[in-house]
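Here it is, the structure in full.
Only a single protein chain was left out; the remaining protein chains are all shown in position.
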Amino acid sequence: MKNSLFGSLMPKEPKFFPLFKEIADLILESSNLIIDCLKKGDRESEIEYGKKIKELEKKGDKLNSIIFEELNTTFITPFDREDIHHLANRLDDVIDRINSCIKKIVLYNPAKIPPTAVALAEYVKKDAETLINVVGELDVLKKNSKRIKEQSLLLHQIENDADDVYEHFLIDLFENEKDAIEIIKLKEIISELETATDAADQVGKIIQTIIVKYA
Amino acid sequence: MKNSLFGSLMPKEPKFFPLFKEIADLILESSNLIIDCLKKGDRESEIEYGKKIKELEKKGDKLNSIIFEELNTTFITPFDREDIHHLANRLDDVIDRINSCIKKIVLYNPAKIPPTAVALAEYVKKDAETLINVVGELDVLKKNSKRIKEQSLLLHQIENDADDVYEHFLIDLFENEKDAIEIIKLKEIISELETATDAADQVGKIIQTIIVKYA
Partner (left out) sequence: MKNSLFGSLMPKEPKFFPLFKEIADLILESSNLIIDCLKKGDRESEIEYGKKIKELEKKGDKLNSIIFEELNTTFITPFDREDIHHLANRLDDVIDRINSCIKKIVLYNPAKIPPTAVALAEYVKKDAETLINVVGELDVLKKNSKRIKEQSLLLHQIENDADDVYEHFLIDLFENEKDAIEIIKLKEIISELETATDAADQVGKIIQTIIVKYA
């Protein structure tokens, strides 16, 4: 149909989907980096990986600006402009949380980081993989609505599981750490990863709203 | 009119309102349980009531899923699909906060819980009663818009009052509790109840937006 008159008249708006995909890829890359960094656990790696993740966070910001510009110059959008805008913002939030986590590790320099941090970062990675899948299905929303719903529910499940891990990290912290300042530092640092899974869950909820409106 | 042709052609969508009502009933039930539990104050009750409230939280999640499914299979909705979706989500948040509060009591096991906790839980109960009233009026939005607005403002007032009680709890805590770890624990626990009144206020704000659009 590529060369037919009809084809050339068809409203085509494929550009948003690859951009969403690029942000989701950045989330995966950031979560892989923070997992590596937490496993190494030395100060030098923290500083080095901190810089790398900051670069990815800047790329995420740039992709968001591009989406915003596209929205302003595109006549026909695949779904409501504001939904595209929110979706891009919430996806970007996930990278922001990963970046805040490593930044706080570098800045607060806690005595030691508990293994829960790796466990939570693994959940963020699982989010990233799910997000890559789900944004890859958005272009044929109606056809894929069942699978998209399942993946949105998976994002919610991951958030619940991460929340449990975070709660148990806190119990352990309250029981075993006697230095209140260390407690405050670690709570600040580890909660960023839990909030990253919240942000991914928010993406799932926005996608559910889009399904409710269009599928 | 039940058997008339006209009646059968009328778009009828009464199913969302009873579902909202059911969630609001769950909020009332949860708030009654947490008040009882806080009054008893022993560890055994905390564990027992914790389980009961968890059950209600699961029921809330199920009602949310049903609403989501209804939205996807219903052609005509009483107001915007996304508003129904948000309303159900925010109502469910109130139960989630009550559940988080009791869960944190069980998990962190603080030395003692201050009487403010009961005072705040009573505000959540007042929210529950107001929410039951307000969702009961939504089916005749235009006719009841004045009363709905008043109740939305009442939810805002409750949130303000609860906020004051929470602030004074914190002052008292900072003055009288010398163990910083206990301060962190109690702040985490009690703030959940304050956040529950925030969530109820959010429901009020969504309802105000619906009035702005439809009434």
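As written, the chains take the letters A and B, and residue 1 is the first residue of each chain.
Convention: contacts are C-beta pairs under 8 Å (C-beta built on N, C-alpha and C of every residue); 3 or more make two chains touch, one makes a residue touch a chain.
On a predicted model such as this, the values are computed, not experimentally measured, just so you know.
> With the missing chain put back, which residues of chain B would touch it? List them for me.
So the residues of chain B touching the missing chain come out as 145, 167-168, 170-171, 174, 178, 180, 183-184, 187, 205, 208-209, 211-213, 215.
> Residues on chain A that touch the omitted chain in the whole complex?
Here the touching residues of chain A are 68, 71-72, 81-82, 85, 89, 103-104, 107-108, 180-181, 184-185, 188.
Note that only the chains that are shown with their structure count from here on.
> From the mean C-alpha coordinate of chain A to that of chain B, what's the distance rounded to whole Å?
28
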